[in-house]
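What you see is the complex with one protein chain gone and the rest in place.
Moving on, here comes subunit A:
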Amino acid sequence: MKSQTLQHKNAFGKLLMSVGLFILVGILFNPLQAQTEPITVKGIVKDINGPLDGVSIYLKGSKAGTVSKANGNFTFPNQLSSGDVLIFSYLGYKKESIVIDKDSTFIELTMTEEAIDVLSAPNTNLPYKSKRRRSN
């Protein structure tokens, strides 16, 4: 009876060992683990007429960022991880955001201009003058 219990214990220990090993291997070779490797992001920002100079590119939720050069090229100064979001912002153009994955080493982005109706009515503090006064 006693030896039977011991055998049971041994079997249980082996099972525990193999499960542990399996989990360890799973952690070490996890494909998700591979995705969190740092990614260096480069790219070019354009509009329909060609490269855009001075586009602000920054990592969402942080102060890390850069600005595109005259030829539209940029290299993001920080290493990024999969799932990070880069925001592209340029006055007069629609804001764009790009989610980084392991294939985002080179981003080619064409930004579109913001369609706005340009309207203007400056206010003054001049007292109103009625128009019908003279005819009355």
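As a working rule, contacts are C-beta pairs under 8 Å (C-beta built on N, C-alpha and C of every residue); 3 or more make two chains touch, one makes a residue touch a chain; residues count from 1.
The criterion applied here is as follows: contacts and distances are computed from a predicted model.
S.K.: Given the options "glycine dehydrogenase (aminomethyl-transferring)", "Lactate utilization protein A", "Hydrogenase expression/formation protein HypD" or "Transglutaminase-like superfamily protein", which would UniProt use as the protein name of the unshown chain?
M.R.: "Transglutaminase-like superfamily protein"
S.K.: By the contact criterion defined above, which parts of subunit A meet the unshown chain? Give residue numbers in ascending order.
M.R.: 54, 56, 58, 63, 65, 67, 87, 89, 91-92, 95, 113-134, 136
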